[in-house]
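First comes the structure, then the notes that go with it.
Certain chains of the assembly are absent from this excerpt, and the rest are unmoved.
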Amino acid sequence: MSIEARLQQLGIQLPAAPAAAGNYLPAIRTGDLLYLSGVLCALDGRMTHTGPVGRDQTVQTAAEGARVCVLNLLANIRAHTGSLDTVARFISLTGFVNAVDGFADSPAVINGASDLLVEIFGDAGRHTRAAVAVNGLPKNSTVELQAVVELKPRA
Amino acid sequence: MSIEARLQQLGIQLPAAPAAAGNYLPAIRTGDLLYLSGVLCALDGRMTHTGPVGRDQTVQTAAEGARVCVLNLLANIRAHTGSLDTVARFISLTGFVNAVDGFADSPAVINGASDLLVEIFGDAGRHTRAAVAVNGLPKNSTVELQAVVELKPRA
């Protein structure tokens, strides 16, 4: 089954690809690697999850925020390549979690992103990962994800 | 126009390439990708912008600090490759902003870097990007930039 068909089967509709907040690009291909800009907890320009975990968000709501980030990541991949079926596999995911000092559960938050990637892409969605807490993110987003993806070689 | 000529036209003089603060290298080429070490707000060894945004710096002064980081990035690229004209394009920029808790405007700070890259390199300066706030940076720098650049293939 193609990934685009799999998305439909899961009932997932991607948001509009997020607008860049400056003089940069959402995605750049170099060789077979697609570098992706950081994406936030926002749908069609409206923030869905803001504020730090441990004060404004729980681990569970922040994990939902991480899922929203993935939708934006996928929207950027599709906008750049034309189709999610161009993806060979995910390589790297860096998850920044807006959190109160000493927050130790960023992996549980970023699991919201990792689980969705594997749900959609299967083994090709499995990636290397780092999760860290930080004391602030753009637009007060609860999560920011930065990724590198391997695309199928050009025909 | 060559990038080196463009720098002159803009009246930009690069600082000395910053010394590494440990057992590492400022730049490494692998294939056509040039990985670059994190650079700080310093000119010729003297810090120019220190302390967190929201206390010691404003968004505007921090954006100037981000420009200073770019000068060091370019100094490292030139020192490694011999000339900025070896750059095919910028691929990835990660901008860490030293800031008070809850700082939500890191994109406005890192725009200082992105805008300068595009001013110098045109479309080849456009990159993917992530901006995050953190609660401390080396030497109390206000900004740290980490980058990956694509070089022109070796002749």
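To keep things simple, chains are lettered A and B as they appear, and every chain counts its residues starting from 1.
Operating definition for what follows: a contact is a pair of C-beta atoms (placed from the backbone, for glycine too) under 8 Å apart; a residue touches a chain by one contact, two chains touch by 3 or more.
Not measured: the values here are computed from a predicted model.
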(request) Enter the number of copies in the whole complex; the displayed portion holds 2. (result) 3
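What we mean here is this: only the chains that are shown with their structure count from here on.
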(request) Mind listing the chain A positions that touch chain B in their complex? (result) 20-28, 30-31, 35-38, 51-52, 94, 96, 101, 134-140, 144, 146
(request) Using the touch rule from the top, collect the residues of chain B that touch chain A in their complex. (result) 31-33, 89, 91-94, 97, 99-108, 110-111, 114-115, 117-118, 126-135, 148, 150
